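What you see is the complex with one protein chain gone and the rest in place.
Chain lettering (A, B and C) follows the sequence in which the chains are written, and residue indices restart at 1 in each chain.
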Amino acid sequence: MVTHFIRRVNYYETDKMQCTHHSNYVRFMEEARVDYLDKIGYGFKRMESEGLASPVIGIDLQFKKTTTFDDLIDISVRIKSFSGVRVEFEYVMKHGKDIVCLASSMHCFLDKSGKPVSLKRTSPELYELLISESKE
Amino acid sequence: MVTHFIRRVNYYETDKMQCTHHSNYVRFMEEARVDYLDKIGYGFKRMESEGLASPVIGIDLQFKKTTTFDDLIDISVRIKSFSGVRVEFEYVMKHGKDIVCLASSMHCFLDKSGKPVSLKRTSPELYELLISESKE
Amino acid sequence: MVTHFIRRVNYYETDKMQCTHHSNYVRFMEEARVDYLDKIGYGFKRMESEGLASPVIGIDLQFKKTTTFDDLIDISVRIKSFSGVRVEFEYVMKHGKDIVCLASSMHCFLDKSGKPVSLKRTSPELYELLISESKE
Partner (left out) sequence: MVTHFIRRVNYYETDKMQCTHHSNYVRFMEEARVDYLDKIGYGFKRMESEGLASPVIGIDLQFKKTTTFDDLIDISVRIKSFSGVRVEFEYVMKHGKDIVCLASSMHCFLDKSGKPVSLKRTSPELYELLISESKE
């Protein structure tokens, strides 16, 4: 599935160059990823209730054009790859027809004690879901 | 005691009006308060280790002049009042000779279960310290 | 007019006490105020295009209950008073039936050179609008 998350840029997210400060796109990615996981039926809250955390272990962002206050950014999200241990999300952010940012984030899965888990064994439903989503 | 905490304004804290966004002063207050409590010997970490939290229950800020990227703000902090249940901090923020912001924050004290505590009974050392500081 | 702005709390807006960090409510206020001004037909962009700025000169927030990740906050906004020179907004933030924060913000009006303006003379339409809204 590719989901779309629309995000308006807030005034406090701009900087003195009149543009959206680049650090905020990392936050937009999180908002869009939360929305994606909700939409595929395995949101943060469900993961938390099952004692599962999915911390960010890497991010990469390429900025193509600037945006500013009040701009609507359309963030499309999909799962690029899933190894069984790590999942990579891919983000395409557009303002109108223009691509403004291309990004990816890599995540692992930890249990409550902070140890890596084998999703296949501990959360087979999530495992199958991520396998399935990564093939689309 | 009146403590001084010097804080340089970061680029990402400015907005498209070229000024430090007003929401950041609330964060400067927290940084200066953390520094104050460290200096009087009862920092956040000690409170946490004793199962004590001191959440913010009210803030008030008056903005007098703008600041911008790279400005050094001198934040003086003192305890304005302590009722035994609530403590109020007062902040004077200066850039050079100019007062840029006058502020206060009110806090209560909670135990691990989120219930209000009587500091006099549970943390007599902190109680005496706050009484003493509030009289200066 | 009283407007309602619904805001979901983001993961990055929580802190290690598991709650929405109090500084973020100042940002929610700005988002809700931007929405209010858009709805009464005099948004930030129109003001900017007319060379008008409306900086925050004071804020006051009282925190009643905590919120956390994924909570929906209903922020109602109205104009509490307008003196012709200063306008005060009032905010009531609710999570479900619970009031979580009561707040106000005071603003003045400046021209491009940063000098206070007489709205009655320079922007009579906005002047009348604010007079009218403040009487509701």
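Going forward, contacts are C-beta pairs under 8 Å (C-beta built on N, C-alpha and C of every residue); 3 or more make two chains touch, one makes a residue touch a chain.
Everything numeric in this text was worked out from a predicted model, so none of it was measured.
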{"item": "Listed residues A:Ile6, A:Ile57, A:Leu72 or A:Val85, member touching the removed chain", "value": "A:Ile57"}
{"item": "Touching residue (missing chain; options A:Ser23, A:Ser83, A:Ser118 or A:Ser132)", "value": "A:Ser23"}
{"item": "Given B:Val34, B:Val92, B:Leu110 or B:Ile131, the one touching the chain that is not displayed", "value": "B:Val34"}
{"item": "Contacts of chain A with the absent chain, listed as residue ranges", "value": "17, 19, 22-24, 26-27, 30, 53, 55-63, 66"}
{"item": "Where the missing chain touches chain C, by residue", "value": "11-12, 14-16, 18-19, 21, 23, 68-69"}
{"item": "Interface with the unshown chain - residue positions in chain B", "value": "10-12, 27, 30-31, 34, 43-45, 69-70"}
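Convention: only the chains that are shown with their structure count from here on.
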{"item": "Residue-number overlap at the chain A/chain B interface, same or different (half cut)", "value": "same"}
{"item": "Angular offset of chain B relative to chain C [C-alpha, multiple of 5 degrees]", "value": "180"}
{"item": "Innermost chain by mean C-alpha position", "value": "C"}
{"item": "Of all other chains, the one whose Cα centre sits farthest from chain B", "value": "A"}
{"item": "Chain A and chain C, separation of their C-alpha mean positions in angstrom", "value": "30"}
{"item": "Length of the line joining the C-alpha centres of chain B and chain C, rounded to whole Å", "value": "24"}
{"item": "Centre-of-Cα separation between chain B and chain A, whole angstrom", "value": "34"}
{"item": "Overlap residues in chain B, where contacts from two or more other chains coincide", "value": "19, 23"}
